[in-house]
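One protein chain omitted, others in place.
Order as written gives the chain letters A, B and C; numbering starts at 1 within each chain.
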Amino acid sequence: MQTQSFLSVAQQFKVVFLDSYGVLKNYNGLIDGVQDTIDALRKRNIAIRILTNDASRSQYQQVESFYNLGLTNVEEHEVVTSGMMAKHFLQQKILDGKIAYLGTENSAHYILQSGLEHIPVREIDLKKLDEISAFVFLDDEGFDWNTDINKTVNLLRHKNLPVIVANSDKFYPVSKNDVAVATGGIAKLVENMLNKKFIHFGKPDSQMFMYAYDELGASGNFSKQEILMVGDTLHTDILGGNKFGVKTTLVLSGNTSAEDAGLQISSTGIIPDYICDSILL
Amino acid sequence: MQTQSFLSVAQQFKVVFLDSYGVLKNYNGLIDGVQDTIDALRKRNIAIRILTNDASRSQYQQVESFYNLGLTNVEEHEVVTSGMMAKHFLQQKILDGKIAYLGTENSAHYILQSGLEHIPVREIDLKKLDEISAFVFLDDEGFDWNTDINKTVNLLRHKNLPVIVANSDKFYPVSKNDVAVATGGIAKLVENMLNKKFIHFGKPDSQMFMYAYDELGASGNFSKQEILMVGDTLHTDILGGNKFGVKTTLVLSGNTSAEDAGLQISSTGIIPDYICDSILL
Amino acid sequence: MQTQSFLSVAQQFKVVFLDSYGVLKNYNGLIDGVQDTIDALRKRNIAIRILTNDASRSQYQQVESFYNLGLTNVEEHEVVTSGMMAKHFLQQKILDGKIAYLGTENSAHYILQSGLEHIPVREIDLKKLDEISAFVFLDDEGFDWNTDINKTVNLLRHKNLPVIVANSDKFYPVSKNDVAVATGGIAKLVENMLNKKFIHFGKPDSQMFMYAYDELGASGNFSKQEILMVGDTLHTDILGGNKFGVKTTLVLSGNTSAEDAGLQISSTGIIPDYICDSILL
Partner (left out) sequence: MQTQSFLSVAQQFKVVFLDSYGVLKNYNGLIDGVQDTIDALRKRNIAIRILTNDASRSQYQQVESFYNLGLTNVEEHEVVTSGMMAKHFLQQKILDGKIAYLGTENSAHYILQSGLEHIPVREIDLKKLDEISAFVFLDDEGFDWNTDINKTVNLLRHKNLPVIVANSDKFYPVSKNDVAVATGGIAKLVENMLNKKFIHFGKPDSQMFMYAYDELGASGNFSKQEILMVGDTLHTDILGGNKFGVKTTLVLSGNTSAEDAGLQISSTGIIPDYICDSILL
C-alpha cells in the first residue's frame, strides 16, 4: 500500500475534519506527535474540526479529556459529536413529555437538557407509559444489561415512540486487541428484535459533516473542495466524507491496518482519495 | 379470517407435528383442553411429534415439564428439540478440544455430553484459546450479560471457530404482554458485531423436520403428504413446514392473533394450508 | 385515522418541503386542486420547495413537466432532485477520467455535464477500463436489461470504482395498481451480487434537505422549526424529514392509504407529526 505524507496532503486544503479515536488517540492515550501535527496545521491557518461518534461526553468534557491526554489547544467549538446531533434533534422534534433513556446519567444530563424530564429505563413503570414521548440510546454503560435491555424491548413493544440512537457505532476498542459492544450495537439488537429502524446519529450519516460545514460558514466561506476528512474507518469516516462530497484520507493508525487496507477498500468499494500511515508529520 | 375445526383438518393425516409454545402451552401453563385433543389424535392412531425451538431442556426434562403442567402421556421419543440437533451436530463434527458456551450448566450438561470438556465463557482465559474447538450459544441465562457478551465477541475475534446456535428464536414470551431476548437474539447481536453467520438450529430450518421424519420411518413408512405441521408462528413453524414439503396449519392461540393473521400472511407471503383458532376440538 | 386540514397545519410554518409523486401528482396527472393549495401557500408568503427522488429530468425539465400538467408557477430553484445531488457529488469528487453509466442519454446529459466524458455501459469494452473513473446508476430505461445489467456487474468486478446511485427509490408507480423497478432497485440487485454498498442519493438521506435548507438561507434565515416536510411515503419523506429535524406531515394521497397508515406507522416506528388526507385545502 503506497502511502503519502500527511502534511503534503493536508496543506492542499483550508479545513481538515479529523476523526478522534484511531487518528488523534488510541487505547494508550494520545498518539505520539499529534500535538505537533495540530500545531503545524494551525500555523498554516488550516482550520480543524474533530468529528467523533460519541455520546458520552459534552464538547466541554471532550476538550477537557484531550487536555488531560496532552492535546492542550482544542477549543469547544472545534468538537462535533454524534451526541450533539441527537440533542439538536430532540430539541427540534420532542417538545413535551418525558424522555426515556438507556445509558449513564452524565450523558442524559448533557444530551437531554431540553427542559424536558428524562428517566432511565430501570425506573420506568411499563404500565405507566402515557407521559413517555421519546426513547434515546445513549451509552453502553449505566444500566444492567441482564434486565434493562429486555425492559427496553418491552417498553418499545408497548408504545410506539420516536427512538434515537445517539452514537451509531457498533463497538469501540478497549485495548490493543479487544473491543466492547457500543450503543449502536445494543440499538441494533433491539431493532432486530422489533423489526424496526431507529433514527441513528453519527458518521457515515451527513449530519455531523453538515453541522461542521454550516458552523464554518459563519467564520468565512468554504467550498467542499477545500475540506479534507481524515479517519481510520472506511464505513464511517471515509464513506461519510465521500457521501458528503469532500476529499477523504484513510490513516492506518487505527481500525484499518496497512495489511488490510487494500483488501478492505476493494471489497467494500469505499475508496479514500488519499492514504497516509498516520497524521504524524 | 375463516377458520376450520382442528379435528376436521387433522384427521386427514397420519402424523401431526406440533409446535409447543403457543400451541400446547402458554405463559399460563397448559392450554385448556389440549389433553383432550392429544387423546383424540392418539385414539385415531394419528402419530404426534412435538417440534420445539428449545435448548434449555433435554427430552426427558421436556416430558417431565409437560407432565407437571398436566399433559401426562407424552413420550420422550415424541419430542424433538433444536438443542438435540445442536447436540448431534457437535457429535458428528467436533471430535476434540474443549467446547466453549454461553448459557446454563444444565443445558451444557445435556447438549455437550459428547465426551468433550465444556467450559462457560466466564471461565475462559482469552489468552489461552488453543484448546477451544467450538463455541455454542445455548441459553439466555446462566451468565452475566454485562461482561460475558463482550467476552464472547472478543473470544470469537481472537479465534476462528465453528459457532453453533442451539435455538435460533430471537425472543420468547414471559407473560401475556412481555417477551425476553432469547439465545438466537444474542447470537444475532454477536453475528452483527463480527459480520459473520453462525450455524443456527431450529425451525424454519429443515433439520428437526428431517429428524422427526426419519425417526418415524423406523416405525412404518409415511409420505410427506400424510404429515401436518401445526404452529402459531409463520416465520418458524409454517415456513419450515412449507419448505419441508408438508401441509401446514396456523393456529391463532399464540404469536399470531386472529386480527393480524390475514395481514401477516399477505405481507410475508408465508401461506399456511389451513387456519384453526387453536388445536382444541 | 384522525386527519387534519392541510392548511391548518401548513400555516404554522414559513417553509413547506413537498414530495412530488403522490403529493402533487400521480399516474393520472396533477392531483385536482393542487394549484389552489400552492397559490394559497404563496399568498401567505410560505416558501415551497419540491424535493423529489428523480434523476431523469433536470430542474428545467421538471418545471416544464409541472407546467404541462397544469401547475404553472413552479420555479426552477424551487425544485431539488436526487439527480442534482449526484451531479454535485461528481463535480466535487470525480475530476478526471470517463464516467460510465446505466440509463438514458438525457439523464447522462444533464447529470454528467462536469466536463468529463461519459459513456453508456453498452459501449464499454470490458478489457479497456483504464480511463473509467466512476460509475453512475441513472435510470431504469435507456439500456437493454438482458445484457447491460450483467455487463455492469462484470465491469464493477473488474475495476473498483466509486459507484453513485442517482435515485435510491426501488420502484415507481406506473398506474393505479402497477409499479416498475426503478434505478435504486437495479442498483440494489448489483450491490447484492457484489456484496458492496454504493453511494445513494435521495430521501431519506439528508443531502436534499440540506441543499434546500442552505439555498433558503441565502434568501433569509430560517430555523428548522419553521420548516414542514410533506410526503406520502414513510420510509423516504417522513423518515428523512424526521432525521433532518423538521416537522413532518404524512398525506394519504399516494403510497400510504388511509387503511394502512396506522399499521405502517406502528410497525415501522416512523412517526409523522401530522397526518392529512392530502394537501388540498
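General remarks:
Quick note on the criterion: contacts are C-beta pairs under 8 Å (C-beta built on N, C-alpha and C of every residue); 3 or more make two chains touch, one makes a residue touch a chain.
Since the structure is predicted, the reported quantities are computational estimates derived from the model, not experimental observations.
One chain is not depicted; across the entire complex it touches B, C. Here the missing chain is touched by one residue of C:14, C:88 or C:170, and it is C:170. Within the whole complex, the absent chain has one touching residue among B:242, B:256 or B:278, and that is B:242.
Listed residues C:2, C:45 or C:192: the one in touch with the omitted chain is C:192. Check B:109, B:122 or B:224 against the missing chain and you find that the one touching it is B:224.
Against the chain not shown here, chain B presents residues 88-89, 92-93, 156, 160-163, 194-199, 205-207, 210, 214, 224-225, 239, 242-243, 245-247, 265-271, 273. For chain C, the residues in touch with the chain missing from this view are 126, 144-146, 149-150, 153-154, 157-158, 170-171, 177-181, 185-186, 188-189, 192-193.
Simple rule for what comes next: only the chains that are shown with their structure count from here on.
Residue numbering shows that chain A and chain B use the same positions for more than half of their mutual interface. Taking the mean of each chain's C-alpha atoms, the chain closest to the overall C-alpha centroid is A.
Centre-to-centre separation of chain A and chain C, using mean CA positions: 27 Å.
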